[in-house]
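Quick one: the structure is below, and I'll ask about it shortly.
Note that one protein chain of the assembly has been removed; the remaining protein chains are unaltered in position.
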Amino acid sequence: MIQSGRMFHSDVLLLDLEDSVPLTDKLAARILVREALEHLTFENEVMVRINHFPLGRRDLKEIVCERLDSILYPKCESVHDIEEVKDVLQKLEKNYAIDKEIEIVAVIETAKGCLHCEEIAHGPRVTALTFGAEDFIADIGGIRSQESLFFLKSMVAISAASAGIQALDTVYPYIDDDEGLKKEAEESKKMGFCGKGAIHPRQLSIINSVFTPSQEEIAWAQKVISVMKEAEEKGMASAALDGRMIDTPTLKKARRITAIAEVIS
Amino acid sequence: MTLLHTGKAGTDESSDILIEITPSDTLSITLESKVESLYGKKIRAVIEETLKDMGITGATVHARDNGALDYAIRARVKAAVRMGRGEHDT
Partner (left out) sequence: MKQVVNAVGRTVPEKIRGIQYTPFKGAFATPPTGKKHAPPMRAVNPGESKLIDLEDAIKTYVKDGMTISFHHHLRNGDFLVNEVLQIAAELGKKDLVLASTALFPCHEPVVEHMKAGVIRRIEGSMNGPVGKACSYGHMKEIATLRDHGGRARAVECGDLPIDVAFIAAPAADDYGNCNGVYGPSACGPLAYSHADSLYADMVIVVTDNLVEFPCVPISIPQITVDHIAEIGVLGDSQQIVSGTTQVTRSPTNIQIAEYVVETIDTLGMIQDGMSFQAGAGGISLSVTAQLGALMEDRKVVGSFGLGGVTKYLVDLLEKGVIKKIIDGQCFDLPSVASLRDDPRHQEISMLYSSAHTKGSIYNKLDLVFLGATEVDVNFNVNVNTHSDGLLLHGIGGHQGPAASADVTFITAPLYRNRIPIIRKEVTTVSTPGEVVDVVVTEYGIAVHPKRKDILQKVKKTHIPVYGIEELQQEAYALCGEPQSPELSEDIIALIQWRDGTLLDTVKRVKED
């Protein structure tokens, strides 16, 4: 139950009101989420996946409260979808005297959504993009594979980067396949994703190990920063490190690594 | 504010409570719980309090508990009442 989820030290705890809840149970589910938000303590960021509007309006009316950090909004197809959600959030935050701005994480899971990724990423309150593999594959009439998801994943990662927000990888559904999970997470990291959803707590340590900068990476990053600082002082925009040319893009990568390392520690 | 018909919420799963509530003039609560000897009084009190907060003075409540915490009990009672008042998504 919800109370167990709290202790697994994930960065975000996601409570679902959408696909895992049958229509007949949605009312009870959103009331349960509200009670949990009001009476349990959570260390992690708390995110709720609401239903796509219009049903989602009822979800928000019920669950918007002080402890809610973010909304996962499914099947985003345009920035208009985001603006709709933002309007409702704004109204409810005012009516309930909530002193925060609840964030939005947009899920791209249709062909149309994929083609509107960039505008969605730039939408108000959107702090991250993610994608839904199964729905997307169903929408395009394809078969799930690395190839068939490549374009979607690229669009998500690139759009997120263009808006300066995070790209989050989707869940790996095979709970006992540690190797497969690691491989998929590593592939996503290469593409620019900075985190991944877990469908079971035992997946957390593997995901963290992939996305957390290693000691070697941090040491390398610190070296890059100091070497580039020296170069800058000499009036140069590039330098050599370990037999390789490094310049602004490398510095940007190094700064990202140290920033993540700092947040984690 | 009164109940129109039966409202039911919750499941028989571990850590949950199944609440069935039907309109009545008086308030009666029957509880089946594995933790009766430890939390029987508390569970009944939470159910009563929640009903009172919702303005329900009369109802027949059947509760089948599987170790639900207070927040879940409150949630299931609220949901059952609201369904009994005609609220639904379908």
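Lettered A and B in written order, each chain numbered from 1.
Note that a residue touches a chain if its C-beta (ideal position, glycine included) is under 8 Å from a C-beta of that chain, and two chains touch if they have at least 3 such contacts.
Keep in mind the model is a prediction, meaning the values are calculated, not measured.
Contacts of the undrawn chain with the visible chains, over the full complex, involve A, B. Only one of B:A9, B:I47 or B:L69 touches the chain withheld from this view, namely B:L69.
Of the candidate positions A:R67, A:H122, A:K182 or A:H200, contact with the hidden chain is made by A:H200. Only one residue in the set B:H5, B:K42 or B:H88 touches the chain that does not appear here, and it is B:K42. With the whole complex as reference, residues 14-15, 34-35, 37-42, 66-70 of chain B touch the missing chain. Touching residues on chain A toward the chain that is not drawn are 3-4, 7-8, 40, 200-202.
Note that in this section only the chains that are shown with their structure count from here on.
We define each chain's centre as the mean of its Cα atoms; on that basis chain A and chain B are separated by 37 Å.
Contacts from chain A toward chain B in the complex involve residues 1, 3, 23-24, 26-28, 31-32, 34-36, 38-40, 55, 58.
The part of chain B that touches chain A in the complex is made up of residues 9-10, 14-16, 69-72, 74-76, 78-79, 82-83, 87-90.
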